[in-house]
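So that we are looking at the same thing, I have put the structure below in structure tokens.
The complex appears here without one of its protein chains, the remainder shown in place.
By letter and in written order, the chains are A, B and C; residue numbering begins at 1 in each of them.
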């Protein structure tokens, strides 16, 4: 096997620190060389106890460190574009947390820069593609197990939303996972979005349109409906039912242990994505490291990141303006076909 | 207890013959006095072995038979209005199979005729209100068990559609059950309809828009989405999930016996509504007979029948024209408040 | 159809009054002619509002009433034998609540009296044979759906036991249902019993051996294990898993509605058998009435009642003495082959 992959981690917030810990403790074949964060103390805290890891305020300085063979981008959205372009310049494989960039236009610039380079270097962190259940559903669909898929019914529920969430964030941040999952599961592009607004829950912060029912149409005529409800109160629940011409398949509904007590047969619902998708994050980073060590890039591409951003932007317009909004996708460069 | 209720059954087709059998064998306190069907032989076959039951080609002649204390209307849709008006004239309690009449305008005439009479005589055959699971869900919602309801997700799937089904029939016949169930569960009126058209299944007859995703908005801001798929191939499945401000509740998904064999843990899905709703039909007719013997009428009213028809007509317009169609309901007479 | 069946109901306690109500309101083709109970006031209360029903303190006087065409025995156990022999004398079809008689010896006397008469008149009230799920399991086993059955795993759980329950009652009353169900599902006789005694639950009354694990062996080598736990606290739960040579099948575990709230996906467990087996009782009595009107007797026979009693007695000996106790069955009269 080739030698250990030296990784520069950009961003030492919640996700960044989590990836540092993951690379150090759960991923074979990689080590953290450097961590960059404008808040150097935060970067230092993230690497405490890891031995010789250099800390920078400037991400470009981190990329320039000797021994850096790959980059993990977990900085704030608006910092992604510069970091990604720099990594492309240096020919470094990148795993970028979602979103790829702060808006669709920036994402498209990244796509075009990578396309100009002529080889794929960027993977986007849509970790559901590494979840065991999603993979099982994908395998079933690809094998024709329920015939051609016609509908996806998705639920994305959180106990409560963070303070900064706006009605648009429900689409651009939460539903963006479903956008990628739908594109991936179906192998189709999303062409139009409609957002239906039920009465807002009294449990949601004032002014927040929560829940929403978001409808996607694809270029092959499938329909995807997503209930997003980020103040559902009762648990973190991500489910997906695919309905095909000869059957349906559903994932995400049955946590394992059944407890009978006090007149109820109960299953616990996880509180957050850390419980539900912990293994998916591990698998994602392991796969990325294994690929990078062999000079390959797999997983969701920069194009996937751009397409998700473009669809999400159409979704936010549909939310704000009402009615159906068509998605205006750029032409797909040959690199991503 | 009062004496046995003499029932005139109008229509000796599948539903009519089934009701004759039910009244004779499964319902205490009622007996079939007469059956009318333009095809007298069919009427005769339906009452074979039941002793002294008179048979007519003309429904009005049946209503005039001595001993008739109530009417069960199971004739074709276009014959309902005349029969219902005649029953109202005679002051007879009626159980009318759905739809109340052949269109919303006719249904409204029936409503107004009953309202003029000043007392309720008509019950419409929306039998889901008598299904154990629906009743449990209704009780939970009424008790505030999941907070104020915001969304209903409904699935209505049949193995295969009968030959006469058109794209509009999916709404006017199949989805009409969900229209009534939603109005009843929520205690709200439907104010607008949108129909989303996925690619049609290759398993559906050519030209049939199947499946459809039908969206309803209510006067309290709840959203109801219905997947109707009448050629799903795999079974008869009617499910409903209510999502409220503090929880969700779902019915209809778990047939009872789990069989493990050949690498699968399996539950059988019923083939048709006869299996799924057999008990509901029995309960419906028993409740109607019990009420009629005490001079009362309960269950879904003529107004419910009219409202379902008006919503379904808006749905068919939405299907044909695209976009969102508002429901134009007449004013509700005081009798139904 | 023949005329309505006149029924004498013996015993106006909880079960008797329930059967009176059932015959009057839920069963077509029968009417209650007379009710007997040593407590005439209780008998009178049971028939209030039913019109002309005669009331007796003496069961034999009730049997002698004109118009009595069948007998439903719901009196205390020790009164069964005399009532059953009297009904046999008069050639009346009988539905006897379980147990058939107060002990196996008395049950055997009833069996022999019926056998002498040369035709079956007695049905025993093992109502599980009329439960939809049990019938589905029976049909699966008979069709060879899981191959030859090798094991039955049964659970019989009650929230709390009535005051009169002794350790032996758990077997003679609760487990007697599993004894009949196992004999019926497998079509085999039970040949030996072992009772394993876990530590008693602190929630059970002092001195009560609860739970118990009761093991049955059959003449075809199948093993049946029954957890009986009548103070389980959390609900009424009766489940059965059959394990065969090519698969397994389980019933009784999944009540219908799933409610998500407060971090849990929950299903309600019924509180008692009235909820769980209400429909089975209705079906049982309807089937008995329909048979009786055609001069037939179906369902569990007097032999089944005797065999259950004999097995239960062996079980109580096994409970008291420890170890394995063989069941000593009398020879089966030809009438029951």
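Going forward, contacts are C-beta pairs under 8 Å (C-beta built on N, C-alpha and C of every residue); 3 or more make two chains touch, one makes a residue touch a chain.
These figures come from a predicted structure and were not determined experimentally.
*Asks:* Given that one chain is not shown, which residue among C:247, C:300 or C:315 touches it?
*Replies:* C:247
*Asks:* Of C:115, C:196 or C:330, which residue touches the hidden chain?
*Replies:* Answering carefully, the residue with contact to the hidden chain is C:196.
*Asks:* Which residue among C:82, C:225 or C:279 touches the omitted chain?
*Replies:* Considering the complete complex, C:225 is the one touching the chain left out.
*Asks:* Please identify, in ascending order, the residues of chain B that touch the omitted chain?
*Replies:* Per the touch rule, chain B residues meeting the hidden chain are 233-235, 237, 253, 255, 260-269, 271.
*Asks:* Spell out, residue by residue, where the missing chain touches chain A.
*Replies:* 1, 24-29, 49-51, 132-133, 136-137, 140, 145-146, 246-254, 256-262, 279, 286
*Asks:* Would you write out the residues of chain C that touch the absent chain, in ascending order?
*Replies:* 147-148, 150-151, 153, 194, 196-199, 201-203, 211, 213, 215, 217, 220-223, 225, 227, 229, 232-234, 243, 245-248
Operating definition for what follows: only the chains that are shown with their structure count from here on.
*Asks:* Please list the single chain whose C-alpha centre lies closest to the global protein C-alpha centre.
*Replies:* So the chain sitting closest to the middle is B.
*Asks:* How far is the middle of chain A from the middle of chain B, if each middle is the mean of its Cα atoms, in Å?
*Replies:* One centre to the other, that is 44 Å.
*Asks:* Can you check how far apart chain B and chain C are, centre to centre, with Cα atoms defining each centre and the answer in Å?
*Replies:* Chain centroid spacing, chain B to chain C, equals 37 Å.
*Asks:* Go ahead and note the Å separation of the Cα centroids belonging to chain A and chain C.
*Replies:* 58
*Asks:* Can you list the chain C residues in contact with two or more other chains?
*Replies:* In chain C, 253-254, 260-262 touch at least two other chains.
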